[in-house]
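A single protein chain has been omitted; all remaining protein chains appear in their positions.
Chain IDs A, B, C, D and E follow the sequence of writing; residue 1 opens each chain.
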Amino acid sequence: MSESFPTAPRITTGDVIGQPDFTRLPRFAAPATFAALPAPGEVSDLDVAIVGVPYDSGVSYRPGTRFGPAHIRNASKLLRPYNPEADAWPFQSQQIADFGDIGVNPYNIDEAITTIERSMRAVLERSPRLLVLGGDHSIALPTLRALHAVHGPIAVVHFDAHLDTWDTYFNTPILHGTPFRRASEEGLLDREACMHIGTRGGLYAPGDMDDDRALGFATVRCEEIEFTGLSGAIEKLKARVGQRPVYVSVDIDVLDPAFAPGTGTPESGGLTSRELLTMLRSMNSLNVVGGDIVEVSPAYDHADITGLAAAHVGYEILSAIAPAVDLSSFRTR
Amino acid sequence: MSESFPTAPRITTGDVIGQPDFTRLPRFAAPATFAALPAPGEVSDLDVAIVGVPYDSGVSYRPGTRFGPAHIRNASKLLRPYNPEADAWPFQSQQIADFGDIGVNPYNIDEAITTIERSMRAVLERSPRLLVLGGDHSIALPTLRALHAVHGPIAVVHFDAHLDTWDTYFNTPILHGTPFRRASEEGLLDREACMHIGTRGGLYAPGDMDDDRALGFATVRCEEIEFTGLSGAIEKLKARVGQRPVYVSVDIDVLDPAFAPGTGTPESGGLTSRELLTMLRSMNSLNVVGGDIVEVSPAYDHADITGLAAAHVGYEILSAIAPAVDLSSFRTR
Amino acid sequence: MSESFPTAPRITTGDVIGQPDFTRLPRFAAPATFAALPAPGEVSDLDVAIVGVPYDSGVSYRPGTRFGPAHIRNASKLLRPYNPEADAWPFQSQQIADFGDIGVNPYNIDEAITTIERSMRAVLERSPRLLVLGGDHSIALPTLRALHAVHGPIAVVHFDAHLDTWDTYFNTPILHGTPFRRASEEGLLDREACMHIGTRGGLYAPGDMDDDRALGFATVRCEEIEFTGLSGAIEKLKARVGQRPVYVSVDIDVLDPAFAPGTGTPESGGLTSRELLTMLRSMNSLNVVGGDIVEVSPAYDHADITGLAAAHVGYEILSAIAPAVDLSSFRTR
Amino acid sequence: MSESFPTAPRITTGDVIGQPDFTRLPRFAAPATFAALPAPGEVSDLDVAIVGVPYDSGVSYRPGTRFGPAHIRNASKLLRPYNPEADAWPFQSQQIADFGDIGVNPYNIDEAITTIERSMRAVLERSPRLLVLGGDHSIALPTLRALHAVHGPIAVVHFDAHLDTWDTYFNTPILHGTPFRRASEEGLLDREACMHIGTRGGLYAPGDMDDDRALGFATVRCEEIEFTGLSGAIEKLKARVGQRPVYVSVDIDVLDPAFAPGTGTPESGGLTSRELLTMLRSMNSLNVVGGDIVEVSPAYDHADITGLAAAHVGYEILSAIAPAVDLSSFRTR
Amino acid sequence: MSESFPTAPRITTGDVIGQPDFTRLPRFAAPATFAALPAPGEVSDLDVAIVGVPYDSGVSYRPGTRFGPAHIRNASKLLRPYNPEADAWPFQSQQIADFGDIGVNPYNIDEAITTIERSMRAVLERSPRLLVLGGDHSIALPTLRALHAVHGPIAVVHFDAHLDTWDTYFNTPILHGTPFRRASEEGLLDREACMHIGTRGGLYAPGDMDDDRALGFATVRCEEIEFTGLSGAIEKLKARVGQRPVYVSVDIDVLDPAFAPGTGTPESGGLTSRELLTMLRSMNSLNVVGGDIVEVSPAYDHADITGLAAAHVGYEILSAIAPAVDLSSFRTR
Partner (left out) sequence: MSESFPTAPRITTGDVIGQPDFTRLPRFAAPATFAALPAPGEVSDLDVAIVGVPYDSGVSYRPGTRFGPAHIRNASKLLRPYNPEADAWPFQSQQIADFGDIGVNPYNIDEAITTIERSMRAVLERSPRLLVLGGDHSIALPTLRALHAVHGPIAVVHFDAHLDTWDTYFNTPILHGTPFRRASEEGLLDREACMHIGTRGGLYAPGDMDDDRALGFATVRCEEIEFTGLSGAIEKLKARVGQRPVYVSVDIDVLDPAFAPGTGTPESGGLTSRELLTMLRSMNSLNVVGGDIVEVSPAYDHADITGLAAAHVGYEILSAIAPAVDLSSFRTR
């Protein structure tokens, strides 16, 4: 039957199995994985695993990020194999597979976090690097636990309107505003090397920032970028993390609500998507071992603009992870 | 890795592999197939194949049904195994698999129609019955060609605001307004047994209806249902088709735009979703060999109400196809 | 140049100039008049004039009906020449032209109402019958003044959730809740023959209904239709108005918000669009001299469903006005 | 200052303090309580308390009903004092106050349910009857606990697409699909007198219905209403509950998604808003001691149509509770 | 009852009563005032009064700002007590109360403007400073009249795409395009010190700008900011207004439609929300005595992004008004 049923072949470069040949398959007929990349069963050795975590029991305002992974995947169908700004081939220079979603108990935070951690550890047995599609920001904690077990202390580069180093809320320790405090307390982070970028908006008290520094974070606030442009921020970032193993955590609310309406705790005055993507692109010389895209809440999205921004964030993170190879003699069409 | 990665097991009854166990997997973490049913590779013998056809090059007004199959699948995650009104177990009394989408050339109608027909023939080699997710109504023609080759002349039960027996438009013979004229001309239909239900709105001329009758269709117009209720329509339908092989073709615009805003040629004054689902449910004593759900255009949908109606249409068609079995001792939880 | 620029010719039957030939012009390329009908400059003698009144200074809750006329016209492009339910040729058996919009002062109610009345009188010099696209319901008063000058006392058939016979609001006499009290007081109405259909929802006091009866209105409340169906309502309507000159005034909020979200004072529990269209269709034996479609507020509409319902209302009013002729030998394609 | 700041006086009839005088205050300037009714501090003795419960930690699919109470209140500003269908004065024949929202821990189901129960008991110390604005359906359980303490065993009249008598989900006993099983198990319900209306859609197994009957519920399924109309359903309802204390629980998903898109587990083929409101209206001879409107999820609502339906549901429940008094000599304007 | 009903206590610093303690009350359960701040009856001495003016009878294109105040308040629930960029405690260093909305006659511009002025004077008897939530820009005129009576000639800092110094439109002098011409003519403005920021788009004639200068305004056009960045604009602003009493008037259409779709006369090519908020933040050394946020039209907003921007504008204006105090030893949690 296979010759008759019109499924376009996947593009391959060497051993790497990439996207379908979209010159022969309309993109709107593509499979439902991220960027239409293979499922784990279609490939053998893996460089990067993509994992969805449809979990939003840790939110404090608008819920709905449980539908985030499907939304990001759906918006990722227009991504193409060669990234000219980064001079990278994210889908052809490394083997990626999309593992689908981790199903967790939405009514029990502790059980959910445990399940996510266990699942991430299982995935890391097959693949050394991860791109996680959230879900709310809580999921960074179990992901960092699993990555720390493999890579040791991690330098978190955290794009977000908020610090996410709060302590507890309603006496609950693991929520979307607390993952990096918990991670730092647990020794998962390299306290010399973590960084927030894009922080803005009100706080509960100035002491929030003192706590934050003690937990290991430097900060490039959003207003600073308005006055100095991106170059300064990029330099600070590179200087801080060096060649440590990096986890890039992108809360989509780092973008202004105009660029990311589909999120749960929106904060006006944010980054543009061009600023965010450019900063991510600058990380391709770093040692990125994992990343996430969280807080995409589709019920508040319009024309998928938040989903599109998130898909491009994933594209740039995968490009940053990708090894530098010259595939310029390779043409997909 | 499989024990650690939290994918809930599928429910099985005898040899039939059905939905995941949704008491252990949140529905929002389900795979992207229709009703989260298996892919072809997960099962052996098949009773019903679900096939998406993301094709809309035959539309005359609003386009966008190319995104219909994904939208219907996404809205189908809440469907449950036992249909009490029909006393049917659509997912557990017959083996279903979702084949994904047929990718066709969007720029060449003839090539597209040929590809669809060839694909449907290939699918029918594995499964005797089909549920097609459109796409625009053009796709009924190649589907009927393939079904006719297996089942002989077909009684089409056609729910639609429009007749879809027009001749040509811009000199083009295969479009979303013409599939049943072409099918009748090609001898695919049983001219004693076809039927439109829900027809309404303006025509080009009264002769449109004369042509239509000659092509083999009786008609229950929508206004008739306003005055007589559903019982009369159901009786007429059963009397007309008898035990002939039936193809149920549901253009979602048979519903009023309030129930199906997400469609391309909306017509006020239509059926309610309850009327449509009840009529479909009455068909479970008929010999349904195939069906389609077409003209779902997601860009015009709100809160997925069109997608939800379409998913329930699929549920009732699968229930009508399902054999009568007593699984009441079976409990999924 | 005319042969080269692809404007499809208009369909003509006898002297009547109708829609463009839509078998040669895509509907989405049609001119911006109602149903793509001619402008006044394209025709000579007129039977029915269509006039837009983008006025909403008389609303009490959500504004925005100033954008109603353009929205209704935009949603009217799918209307076709033959209306089978009514056996009428609304566009080919009578000469219609769309005069565009009356521009009035939005800041001065008295000036606006005067301007509308003067404009309607001017239009009536060219055409004996009118279809008005609102705008808010205030515009019925100046329209009735102009029609009364030509046709004498009018039987208003009023489809609305509300009575619109309130007295004043903020000491202002001409608003969208008062046109029929003012019209009755001014002697414009035939007090033996007016009728509300579809009334529902709360009142200020039971006396509102007493006042209303005294002003000349019988009422078929919406709940009554739930229990008795349409037949009773249609009989009452025909019995009440007889062959008097009728003005059909359709406040789109007579529909349930599911069918007409785009309106200013929505009231749950309303008519379906099928009920409304069927009742309008029953009026084709009456002497309809004018009508309006008011309270369409596009900013609250979705996928144009309110606009579509309004366009179909216009179609049925024009069909009710249309003389009975047999054009069945005429084919537009 | 009070004379200068233009706050319209409230309407009073005898001791009852009702809505503001909306002939002097635009409705869009009204306070943010339900129907602009007083806050508890503005009145002394109370007949009915309105309480919001912005809680949605018990949902299984789309979240967001935490924003339901504010949304329903916002959509309730057009409600007027006299209900002609019910011949009731819901706001003037009984003293109502809106207590605002109960704030509960969103991360701990047990604590949340306990807080809601404690709050409801406190409110019942001031007012013998309750109208609850949800929130997800979990909140019916603590509300019934509090009402049972005052009124003894309750006859629940439950409008819903679903049975809500499931057992557990992810081992969690108190969720939006389980309140009535828990309530029945706890002895809160009169098992001779409870009733579901509008049930439809798939189940997990036929046994779900057996369980349900044993828990005390009779059922009028939605399809039954399609064939028999409302009269039969109303008779069954009255016969079943008699003059027992009644709790009317309205899950807005009893409406078809066309009428209530803004909900979390939508099911096609539902009631119209006219059917629902008419059935509620029939309850004004019953002994209604409380009610709720739940599962309104604003992020999926359009033009507030779900909110409007919910507000009208509240209006009819308050009318059903209201004593029969003749205030016809009273005019608000 | 108060101990049982879960209303979180308000945060207090010295005598100042601020927001509820949001570590104990979910923000979605907060009262409906701006930033959940107290109502006037909850506090004694006042520093700043917040007043809503749901008035839009002066608009020239899209209406709907009558729903602006409620929308802005609803979007303000995420605001937190400490503003790090401004190093200000807007809610804890000064006593604020939200007075709710002024209800005015929507059908009579003169009466409405008089009522607004009288109300503002009444509010100023209790509070020396004002933050006004519009409503259309007309409301700046009566507000300036009231402020001028207290503070003398005012330096208006006006963020807007438009000049709003037009003369009349349809012979009507007080509209949303004319408040600052009227105010200047009446001597309410300090003609040495007023300023437009963000002006762009077409004019009727170059003379519009000459008139504008004569009325007392300097201008920083939007395109200028594209080339020079914010620093230049901020310097010009500070130099022009000095320590005069300042009224900050923010027409939300100063933002690009991407950042503020929900407005009535949108103009492409505008400011970003980050630019606007940064400029407002620079004003905390000025003598701000009042401000407004106008032209928010919710029916055109998506995911509340316009409302969020407006709420943050209010936050920055309140921060600019706030006295410099060190509350860093104070922690809200």
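The rule is simple: a residue touches a chain if its C-beta (ideal position, glycine included) is under 8 Å from a C-beta of that chain, and two chains touch if they have at least 3 such contacts.
All of these numbers come straight from a predicted model, not from anything done at the bench.
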Chains on display which the left-out chain touches in the complete complex: A, B, C, E
Identified contact with the non-displayed chain, of E:R10, E:R121 or E:R200: E:R200
Touch criterion as defined above, residue of E:G262, E:G290 or E:G307 at the omitted chain: E:G262
Listed residues E:Y55, E:F91, E:F180 or E:Y300, member touching the removed chain: E:Y300
Touching residues on chain B - with respect to the absent chain: 56-58, 60, 62-64, 66-67, 105-109, 169-172, 175, 299-300
Residues in chain E touching the chain absent from view: 60-61, 167, 169-170, 200-209, 221-223, 226-227, 256-258, 261-262, 265-270, 272, 300-302
Residues of chain A in contact with the chain not shown: 23-24, 26-28, 77-85, 229-231, 256, 258-259, 272-278, 281, 302-305, 308-309, 311-312, 315, 327-328, 330-333
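Criterion: only the chains that are shown with their structure count from here on.
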Chain E and chain D - chains in contact with each: A, C
Interface copy of B-D among C-D, A-D or D-E, judged by whether over half of the contact pairs recur: C-D
Most remote chain, CA-based centroid, reference being chain C: A
Result of counting contacting C-beta pairs for C-E and A-E, higher pair: A-E
Homomeric contact chain C-chain D: same or different residue positions, threshold half: different
Residues of chain A engaged with two or more neighbouring chains: 60, 66-67, 106, 169-170, 300
Pairs of chains found to touch, sorted by chain label: A-B, A-D, A-E, B-C, B-D, C-D, C-E, D-E
